[in-house]
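One structure is given below, represented as structure tokens, and several questions about it will come after.
Only one protein chain is missing; all other protein chains are in place.
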């Protein structure tokens, strides 16, 4: 059983929490704790051997903790996700394969694409595919159609797996801290369009990818995971795109694993990640 | 103030320890905890804001913990070390530079070499250099001379910074878990002599280095840190040696930092490293 | 058009080859050249802008080169491969996805499994799956059945994508330098069975994977690609297996890309890889 707590810091929190668990005869298998001194914020993630009455434990903990404490006991072990795509296959295929072999720590409910390119692969894996073209009356219509389709599934998270349309603040506000994006650069380098072209033109020796929560500031949300790989002068923009596929797939897979295993806290614009 | 505890595992240890610290009005800045389930072993490292009477806290903790508990409160913050070398300069020079600029978390008391090659660099940094040739009556004489010289300094650790003579169990037994070696391969690959030649002949695509505590079984002691770097078909044995220098220097530096900051526990033949 | 040459080294080979190409009005886009001094062996890979009459160019080059020269002009651009599997899905799924999206630089003709676990995923991608159980009269029967099935497809390469049965020298001899294996360790560390268990017991701080050609000496064939990733004391054997999946998939994918793009030469027990 996982117990997650976030609250303002004060002396004795670890003692209070672990004392309560011991009192409830619960055995702590592992415990990750972090205090953000700059923000006076306390984060803890406990893996507890036994399962117990949630209401009771939450009630007891509330007595001991600051009144702003957010306590999550035994979060949904198998998250439900909807995936948004455009034409590029690599991140989606990786997710579908892990979903099929049950190693995603989540269940893919549906895929929404603004092109039909990736419909067939979804069909092969028996995943519903919704084609919603961006060539609609307006961007608002387009986003409404997507939002309604998503809400029909009521997912825990929405994954932008190389979804190449910019989403409006109105859309984003409907899924706060539930939208996860893979950005094809080592943010904050090469923000915006065509990062591989920018990287080529700048002559960098590394390219990277960033998985992050989506907020209103495009490409500025809390970062979950990042990686880089070496490139050199022989790489054309096309070669960088190709090499980038591998790193994008790996970074998104890692970020999803962390989020789905309840290892990622968000506070202000940063994440605390207990690996 | 650092508090380190190792003991057999049982329910309630975290609660007991953190409760005692809270009771003593001590604020936990960070806490790393690990339970080795296979060996039923508990390890914890606490960084506590305040400094307190050691005897009192140790006494209180002993009441709460299993009788096999090893408790270290406020370990020597600045370790004393003696370094053993042969002819290769890279690890020693890195240690001398960090020592000089006070970023080693330790003080180098002396260097012992079985060649005089590195005497001059030590002199330049005002570090005593002891030349003890291995061309003595016997290996036993050689090792006795080294052991006596080391004991004259009473160091916390002895660092084998590319010391190229094999040490006998009798020697090793005098400095249990205080001898740290850098081995020029990714152990357990290429155990023994000339690992870069072995790597070249095998045609590997990565070479590595391993920092470990020295035990009686040569190259078999608990591993503290390891890294690898890519090589390719164009690397001769000499090129691998040259590339290896960089990785050996980096791995030993990292391992020493971890040990000197009291982040490394040893149990049986493995380490627990709280980074 | 790709031109590949391997022969014993002598003065003037680059001039002779590039002179002949210039004479034939061919433009060299890129050229990778390597001389193995220890073995007096010359390797070159040229990417030429134009396509030309193969027989004529090969005839001309033969006049200029040592009589042991192996010349390959315009090798099959789309290799044919048969994949052997047992129960683990990760390498196979990655290959099937790349095959489906035409980014494998090869065509998967069929999959052979000694269990039926991976039949369904093959069916979903319209790839023939042959179930050949190892529980036959004898190992010889088992291997004969596999060899016959492979030969029915006449593939360029056979990929062992986590095929967990040891193949006999008799079998291997039928597919010299056409068998590519992914080994779940950083060879030559942890040769043999259960490398992750061995890694766990030794307490290493990195685990790795190795893609190599299969020869009669088990796990001793020429290495194509290797990578490592960090692990720590919290990793159980199961955790290492899980982390290993990612690195195995990545290393095999990279090795296949290199081989299928005609970038890998083999001489004696080592590879020359032009990346």
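Odds and ends about this structure:
In this document, chain identifiers A, B and C correspond to the written order of the chains, with residue numbering beginning at 1 in each.
Going forward, a contact is a pair of C-beta atoms (placed from the backbone, for glycine too) under 8 Å apart; a residue touches a chain by one contact, two chains touch by 3 or more.
Keep in mind that this is a model prediction, so the values were computed, not measured.
Of the candidate positions A:5, A:172 or A:272, contact with the hidden chain is made by A:272.
Residues of chain C that touch the chain left out of view are 11-12, 14-16, 18-19, 21-22, 25, 27-31, 33-35, 37.
Even with one chain removed from view, chain B keeps its contact list with that chain: residues 30, 89-90, 93-94, 97, 100-101, 121, 124-125, 234, 246, 250, 253. Think of the hidden chain as still there; on chain A it touches residues 34, 36-37, 186-190, 202-206, 208, 222-228, 232-234, 236, 269-273, 275.
One rule holds for everything that comes next: only the chains that are shown with their structure count from here on.
Mean C-alpha positions place chain A and chain C at a centre distance of 35 Å.
Here the spacing of chain B and chain C, counted between their Cα centres, is 40 Å. Contacts with at least two other chains are made by residues 30 of chain A.
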